[in-house]
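This structure is in structure tokens; I'll ask about it shortly.
One chain of protein is taken out of this complex; the other chains stay put.
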């Protein structure tokens, strides 16, 4: 069972509610002797942190992470390294403003998990969405920072590639651009466009969906465990488990349905460094196993349903009512999903790296 | 770890290669006292069986299933029921024609798992694709037939909703139509069109992709285990693990990226039988938990790469070469993926039904 | 994989080193709506806490537990209850005295995990035993307090039944006596004897082993999941995982090897409340499933190897040397293992209670 745990060899268990005492995670299975500091983790957390532009929730929180266990100064070098024991990470909740949420205590917000948590558990933590809040994803990003340490030579990078109906131009993709705009957008012109576009949405209290792409370069061939722990199946679960995600695709994805066998087959030729593929419709995965090409995944994020227009709903007593969500929210939650998607891919790859090494030996 | 096992409370472990002695599975965790006969399972297997039309591989195999364990005649009623112990199912391979595959023994077919299995394991069973063959999905369908028994009042049905660029018309959807054409197509006119369309593709030795939709009706609210065993995350993994699948979406899926918060939120009103939703963009799942609405998933199947046009590739020795795949293949492997998709959804729902009953009590 | 997690439906993940920032655990799978306060957990922790008599380590630590997540005031009753989400518990380390351990930094204590952690991981946290310290068991006791909440009508109680070669008299067993002496000893006279006996051992800087018995009453028939998750197999793993445990037995245990079939078979007769057994050699478990009788397990705890007599050993550089362990230690670590053993049995029973309810329905 894995209610709040993901991974097998590299296992992450997360806990915490949006407005509780703290959120955090336990990372189990990390190999020993890897250098790891708080700064390594904080760096990734800061990329996801809210309140950095007017396009994300104005919740102001340092999201300062503490390492509670699993590291020590190496007895010879003095460098702080992992010990092979579980690494517990803690992020205290400091800006909670519970009063913002009192009006939704008894009403189910359409499009949120309010109704389903109540249906399942008989109650729900209404303060900021409780466990179903996107705040939980901070712990994923923290775990992802550790996962990256396990993957020598692998780079995992994500980008926002669509907002509403507006897609980025593939031929204008520039990875360096991503850090220069508040949208993680690799297309400079589109980023400029998004600024106005999203301002409009924000000002009228609405929201919009997005598509994120994550690419892992340097992944060795051979990772993945058929039949039911295929690399793509594990990626699909990992990305679909992110809040508000409604679709996942690998390589050509849904586009592959429109291709012929001739078009879709990635041909091969011997190159200087082994087999070289002439295209990457497969997104770096065949038969559930990595090919050595870049692993490419995309996921669709729905618009948040926390909007200023009143919507029809019901309350806990079973009466019809209306609701308008106040509070601080992201007009496009897909933006902050970029580092989360990276983290999930890093975690899945780290897990499969260790699993492959166990079953077959070093890849 | 779950190399060849899926599910937690309802667990399925499959084994077998396309051209080995037999394929089969062990279904563990099935509740006791459920009536179960070979015929129950064979009925579903027959829907997936190849060789039923010119649009699927001409391999002729009865796919006759045997139950090896886990059932007995009830001591009072005499009805054959499950006993709560593992149910092992066996399907012998009878039509293997290994000679068809001798020409691919040393070459990697582009778009197949040939290269990656070899990269991972140092060898591969080249006969009919070995473990990576779609033949393995017969055992999934068999397991799915048992899963259906666990879900009282739940109906799981699938349909082919797109072939190549051609999508079915939503307003012509008729579930009864599905059994009347060889495509599992719910749109009568489109089915007629597909007949000619796919004949053309088949005759020129090409292949084409497809999209399948699976709908589960009657699912109670409350199934799903956040955060990392969300119902949609488990569905995504289950469907992505099917051969040739490159994308999965729930409800509005990738379309949700283009929606505003107002459009996407499924409003609620009290109905005669509890909460009633006014739309189903969520595909029956919010926060990873079922809402009580139909659960709706779609998945994209790439075209098979076993085609008659020669493609550039390399061989096991590392030399450039060409390959043309002979043998018997499906021009559109997506067709037979319909009952497989149903089976995977049934298995996931059965698993979550038992898990929910464990953690919370009967849903 | 379950490096630092135990249980399946009721899952506990623990973390932390003896002299790190904090220790703690995440309890996942706890059903919702169970009343739970810090006091419930603290009560059990206080029974295990060191420094309460001269017979346990003089480390002085409040072991104050904080609940970080997974509970909230019920919206109607105001009573703090579980929410079905993970319950994270934190215990800060306050009395660490790291200087005590500097002399063992480079030497492997015979009988400790020093050598094996170093062999496995390439380094070890030498401060107080790091992760291998008995301090980790505090988090087990905390989790056990939650497990007890899940088991209506079940009482789990442990007792020290042997210290060195001295066994308690079965006919003098009095459960009430356990709380009246510092040994958790149910035999008043033997408790008085142990006082002198252990004082002698303590004064000469030696240590001694012990045997603990744990009994669960009120366990319904039917818990346990054959073949590889038998209730007794899971108990064996749970108890053997406690620090310093070298043996586990159920019911007559090793004594059963000396019995004939006639002697060992627990005969049955119908009683007022269903089947009544005339003896309990089985220790409440047959075929891996609970019978409805008390579940009885015993485990042997070796003497701590932290003693004042110098022992021959080697150091990290591979040179022969001697070692004498200073610091604060328990002359009989078996004493504090009593509440730990109770906690592990409670956790295993809670896990199987939920698993049974999932697979078969309420027991």
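Each chain gets a letter, A, B and C, in the order it is written, and its residues are counted from 1.
Keep this in mind: a residue touches a chain if its C-beta (ideal position, glycine included) is under 8 Å from a C-beta of that chain, and two chains touch if they have at least 3 such contacts.
Because the structure is a prediction, the values reported are computed rather than measured.
Visitor: Looking at the whole complex, which of B:121, B:173 or B:193 touches the chain that is not displayed?
Guide: Residue touching the absent chain, from the options given: B:121.
Visitor: Which residue, C:19, C:49 or C:112, contacts the hidden chain when the whole complex is considered?
Guide: C:112
Visitor: Among the options C:56, C:132 or C:181, which residue touches the chain absent from this view?
Guide: C:132
Visitor: For subunit B, which residues reach the chain that was dropped from this view?
Guide: 1, 3-5, 8-9, 11, 13-17, 20-24, 26, 28-29, 32-33, 66-70, 72, 74-75, 81, 83-88, 90, 105-106, 120-126, 130-131, 316
Visitor: Would you write out the residues of subunit C that touch the absent chain, in ascending order?
Guide: Contacting residues on subunit C, toward the hidden partner: 1-6, 8-9, 14, 108-113, 115-117, 119-122, 131-132, 136, 162-165, 201, 206-211, 221-230, 232-241, 245-270, 274-275, 278, 281-283, 285-292, 300-307, 309, 311-314, 318-320, 334, 355-356, 359-360.
Visitor: What residue numbers in subunit A mark contact with the hidden partner chain?
Guide: Listed in rising order, the touching residues are 1, 8-9, 29, 31-32, 84-85, 226, 354-362.
The working rule: only the chains that are shown with their structure count from here on.
Visitor: Roughly how far is subunit A from subunit C, centre to centre by C-alpha average, rounded to an integer in Å?
Guide: Distance between chain centres: 38 Å.
Visitor: In angstrom, rounded to a whole number, how far apart do the mean CA points of subunit B and subunit C lie?
Guide: The separation of the two C-alpha centroids amounts to 45 Å.
Visitor: Counting in whole Å, what is the centre-to-centre distance of subunit A and subunit B, each centre being its mean C-alpha position?
Guide: Distance between chain centres: 27 Å.
Visitor: Could you pull out the residues of subunit C that touch at least 2 other chains?
Guide: Residues 1, 8-9, 29, 32, 84-85 of subunit C touch two or more partner chains.
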